[in-house]
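The complex is shown incomplete by one protein chain, all other protein chains being positioned as in the whole.
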Amino acid sequence: MTGTTTTRMTYSQALNDALRREMAADDRVVVLGEDVAHYGGIFSVTRGLLDEFGADRVLDTPISENGIVGGAIGMAMSGLRPVVEIMYTDFLCLALDTIANGVAAFPFAFNGQVSMPIVVRTQGGAGINAGPQHSKSLEAWTAHLPGLHTVMPSSPADAKGLLTAALRSDEPVVLVEHKLLYRSEGEVPEGDHLVPLGTAEVVRPGRDATVLALSRMVPEALTAAEQLARQGLEVEVVDVRSLRPLDTATLAASARRTGRVVVAAESWVRYGPSAEIAAAVTELAFDDLRAPVVRLGSLGVPYPASPALEPSVLPNAAAIEHAVEQLVKRTA
Amino acid sequence: MTGTTTTRMTYSQALNDALRREMAADDRVVVLGEDVAHYGGIFSVTRGLLDEFGADRVLDTPISENGIVGGAIGMAMSGLRPVVEIMYTDFLCLALDTIANGVAAFPFAFNGQVSMPIVVRTQGGAGINAGPQHSKSLEAWTAHLPGLHTVMPSSPADAKGLLTAALRSDEPVVLVEHKLLYRSEGEVPEGDHLVPLGTAEVVRPGRDATVLALSRMVPEALTAAEQLARQGLEVEVVDVRSLRPLDTATLAASARRTGRVVVAAESWVRYGPSAEIAAAVTELAFDDLRAPVVRLGSLGVPYPASPALEPSVLPNAAAIEHAVEQLVKRTA
Amino acid sequence: MTQTLQERRSPLPSSPDIDLFELYRRMRVLRRMDEVLAELVAERLITGPMHLGIGQEAAGIGATAALRPGDMVTATHRPHAQYVGLGLPLGRTFAEMMGRVDGQCGGRGGHMLIADAEHGLLAPSGIVGHSLLFAVGHGLAQKRAGQGAVTLCVTGDGAVNSGAFNESLNMAALWRLPVVVLVENNGYGLSVRLDRHSHQTELYRRAAGYGIPGEVVDGNDVEAVHQAVSAAVARARDGQGPVLVEALTFRNNGFSSSDRGGYRDPDEGAGVTDPLELAARRLRERGASVEELAEIDRLAAVEIDEAVAFAKASPWPDTEALFEYAAKWDEGARR
Partner (left out) sequence: MTQTLQERRSPLPSSPDIDLFELYRRMRVLRRMDEVLAELVAERLITGPMHLGIGQEAAGIGATAALRPGDMVTATHRPHAQYVGLGLPLGRTFAEMMGRVDGQCGGRGGHMLIADAEHGLLAPSGIVGHSLLFAVGHGLAQKRAGQGAVTLCVTGDGAVNSGAFNESLNMAALWRLPVVVLVENNGYGLSVRLDRHSHQTELYRRAAGYGIPGEVVDGNDVEAVHQAVSAAVARARDGQGPVLVEALTFRNNGFSSSDRGGYRDPDEGAGVTDPLELAARRLRERGASVEELAEIDRLAAVEIDEAVAFAKASPWPDTEALFEYAAKWDEGARR
């Protein structure tokens, strides 16, 4: 990224930028979803696209999640490159049929006669008191499916870079955004900017412990790392970024270097993404680990709406800090 | 189980027995699903129930998976105890909305004003050349949801015992059957027979290595253990049986005893149930493990239909045997 | 042991006792509630998403007024009319919306998920389509119980295009369930205008495909809604199966508290009947005095003020209680 001119923008704007650029470059790219056209998306990601590209490239759909993804399958088979917005990950539950039994399976099942250049953008996470039906993190589900990429950008630059890579990929991609990140700002490379699918990134180097973080937990981990640095602990923070393919080489290399690993993901712990990350890293770095990988995530209950309750179920910088401290203490 | 009279029956018959007994005991139990009434279920599990209990207790539904579970939610809130059959786990994808955003969430969300005494029976697994849309194992998905039990019986006795426990539970349960087990036979206790939800079982004791197995991999693991016994290796086989709650105490105790663990589950490995099992066991038994937990599962591709291809993506007794041998060699 | 609905349900004033005065009063309480909710959102005393129904009062209030004790209701992300129409204790309702311990769900559910077993509302839901699906289950239980109870299923124009609509209408018709489906057609599914989400914009016509009656009613006329739904309820109670009633109305506020606007014609609301004004005019024509109406308004304001005061005084819920009802049995919960 060195040498590139950058602009400061929000995560939403960065996503919008990626969509606009790719739509301009390739007229097979078509955006569809609930409220994406006239309104511009409830998180403003598709704002302006209708005016710029017209009603046959940007479609407001009825409330028909399985139908939207199913429609995208038909479009993809007919040579288009659909980009679907599923407003909340919670509603992605309504489209898992077409995703699991269609999108992920068809290139394989039809032996390459069809490709599925489909991007499903969705948005998850808690933190706005939206309650149990609008706060979940379910990325472990799509990441379980062979034939599908699942990626989660944590910064505006990665939002642009991963979405661009997804839009150019001939394989299907689920891109999971986080509702609390849309307004976060950062420097974003102008022009072409790709983050290859399947790559993790060391966002802060360190030698004493590794935090493998996902999505919104990346900034939380960086905050924790700064605090811990004051105590003289140098924590390496790795943005896992791609759940599938999982960049086990980068994750395990860090684990081997530090011997101490905390996985921080907002999702529920049991059968969540952190289970796979912990298991995969342990497989590769077992001999260098001084203690079992520690997993941090949401408490195992549905997300409560009350502002008095919600924060207490979520992981955060303080929890990460505490976990690293404990781990270092245990293995001193 | 000692002292109880048993009868030899198939897994299907054992499930049928559990349903019949509970329906006779409690007239709030209502069975619904596609082809469950007049036909008796495509795997014969609900055979005879319509004649015995009548059309208002046993309902053939239209092809409306989300609607069936959604209907069950309404029934449960109105005081009934619905038992839903979702014909294939692959079609459970169509009902994950009502499961994740309803069944699992509501007792919590409504603070105990509603309970969800719902049993969702479904059936997964490969082995009959049914191809990518009728062969998946997706139990990791429901097991990720707080508020829900997910269990997988591996024998006729457990099929009866776990289904009976599920039917008597006031919390919702997903019970995942395996298509290749329906015709397997075994001794099943007559009369009342409960296997408590949340308990694993050591089905063969051993000291050299532990195989933590799920569903159809339990008989495969037992076969492997017999082979390995000839080489003088005593393998402990634990039937995990309950994915949520996960009986970590039993699993970790075995891991601590043997120091070597293989997890055998038919599902895909990445983000599959074996990731959680490996991570949870490692957390508790790290100091006693001589090597990282080994995970066996299906190759990471959709299930191919061809009889020439399907077996090569599936784990089996030979693969388990080989994995244990390698593990023992590595840690000798 | 799960209680049956009949055991849990406390009485509501039944249909014959409800005149236009009472309907007007309920609408006034509802309007006042929504106005105050908008303020509480602005003050950040309510922080989650919030969907008001200003302008839509007649549909929800007219419909619930057709019910009697023992009946059931299913509702959506815009459920306040049902909360008021069923007589929920509004202090607890505000407390729930504010996330307080005295809320019906202890603050867990928020404004879209207020169950109140005492009042026949067990699960409104923020997922589009759920109200339709749950109604099928209630209807099955009611039919089986054979006591003439019915379910009022409230849904929106946008929800008519969900898979759930087809699945539910077909099952309700097939099993002749005592379900009345009220489609509150406010002309938008979130930002998407009716004619941009449905080609056949006369939504009551969907009923014929299932072989059940479909009707359309002026959804801003509370008496018209009350009558149409009462007739449908009577039919359902009588074992003749479901009816779909489409109530044409107008949403006079943003879709939700986070609506950025910009997708509606600013003049769209011009000339639309306000359901409260219509009812007030009619009451005046029938002889009510200005003072009588003003007194209703005043009492509504008092009721809401008291409810808000109750809610504000309610403590925050205790995080230890979080493990009730989802996780006590689950060793994995505390991690």
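Chains here go by letter, A, B and C, matching the order in which they are written, and residues are numbered from 1 within each.
Convention: contacts are C-beta pairs under 8 Å (C-beta built on N, C-alpha and C of every residue); 3 or more make two chains touch, one makes a residue touch a chain.
Since the model is a prediction, treat every value here as computed from it, not as a measurement.
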item: Among the chains presented, those that the missing one touches; value: A, B, C
item: Candidates A:72, A:255 or A:278 - the one touching the absent chain; value: A:72
item: Options C:206, C:226, C:251 or C:264, residue touching the unrepresented chain; value: C:206
item: Contacts of chain A with the absent chain, listed as residue ranges; value: 28, 30, 56, 59, 61-62, 64, 66-67, 69-82, 97-98, 101-102, 104-115, 117, 146-147, 170-171, 197-198, 244-246, 248
item: Chain B residues touching the omitted chain (full complex); value: 34-35, 38-40, 42, 44, 60-64, 66-67, 90-91, 94, 128-134, 269-270, 295, 297, 299-302, 304-309, 312-313
item: Contact footprint on chain C, counting only the chain that is left out; value: 161-167, 170, 173-174, 176, 196-200, 205-212, 241
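Everything that follows uses one rule, which is that only the chains that are shown with their structure count from here on.
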item: Furthest chain, CA centroid comparison against chain B; value: C
item: Chain pair, A-C or B-C, that carries the greater number of C-beta contacts; value: B-C
item: Separation of mean Cα positions, chain B and chain A [Å, integer]; value: 30
item: Rounded Å distance, chain A centre to chain C centre (Cα mean); value: 36
item: Centre distance in Å when chain B and chain C are each reduced to the mean of their C-alpha atoms; value: 40
item: Per-residue multi-chain contacts in chain B, two or more chains; value: 66, 97, 101, 104-105, 108-109, 146-147, 244, 246
item: Contacts with two or more other chains, residues of chain C listed in rising order; value: 106, 108-109, 113, 125, 127, 129, 163, 326-327, 330, 332-333
